[in-house]
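Of the protein chains in this complex, all but one are displayed in their positions.
Let's look at chain A:
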């Protein structure tokens, strides 16, 4: 018996709803179960243990971080990397797509060569080469040769912190642009300049970043900071960085070899603006990373 138009329309619509609901059953069966078992984490741990210790291992799915770091200590050492420059080979552990937007941003122009994928069950370990990335010769976070100072004189080192007359500087993790970064947090007074000076081995370029932490401070203060680099006493570069640039990268070409390097960061306003006025005690802190990199191999 042929259906009239009303019945046909009703049948089609009910069919569509039924079909969507059936798809939802399948989607629910996929979504509503844990994907990762203890065995999967063990397999991932074994795969990571076989990797060279100096090659970064990154996690593609940021949200998985706390669980992943709990099972895979190897992930901790790469957490908060400034970017992927200086890492000719690296590895990405992923549930799905390995090169998420955050990782692509960290490539910052580097060309990649996929080297292969290890299937670890729900997870996969992707191997990449970045031949143009160069090697890290020197990193501001682990360079004891640089002497810190503000305009009142040298700062004193206490554990991971330099205590200066106009503030303090700490090598630590910081949230910048809603991502964790390991950097030098420069908690200085308004207008104060923090300076690091020393003899270092330079490569083909100096590459660094500056960002502001934390998100509340960024909301309530938009003043920029100034980064200056001097090589052998000659001013070579000066950047004005504001917090809407996020983790702002900068780079300076250098002549390889030993040189006297001066890094100066001036924070124009470190406090925050509140409904009650300017509060110098609620801080928005610039955080600096700087590394010397070689020419690509």
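Basically, a contact is a pair of C-beta atoms (placed from the backbone, for glycine too) under 8 Å apart; a residue touches a chain by one contact, two chains touch by 3 or more; residues count from 1.
As a working rule, contacts and distances are computed from a predicted model.
Taken from the listed names "NADH-quinone oxidoreductase subunit N", "Glycosyltransferase RgtA/B/C/D-like domain-containing protein", "Cbb3-type cytochrome c oxidase subunit" or "Peptide/nickel transport system permease protein", the protein name that UniProt assigns to the chain not shown is "Glycosyltransferase RgtA/B/C/D-like domain-containing protein".
Annotation: of A:22, A:115, A:158 or A:255, A:22 touches the absent chain (contact as defined above). From the options A:147, A:163, A:219 or A:255, the residue with contact to the unseen chain in the full assembly is A:219. Interface residues of chain A with the unshown chain, by the touch rule above, are 6-7, 9-11, 13-14, 16-18, 20-25, 27-28, 30-36, 61, 63-67, 69-70, 73, 76, 79, 95-96, 172-175, 178-180, 213-216, 219.
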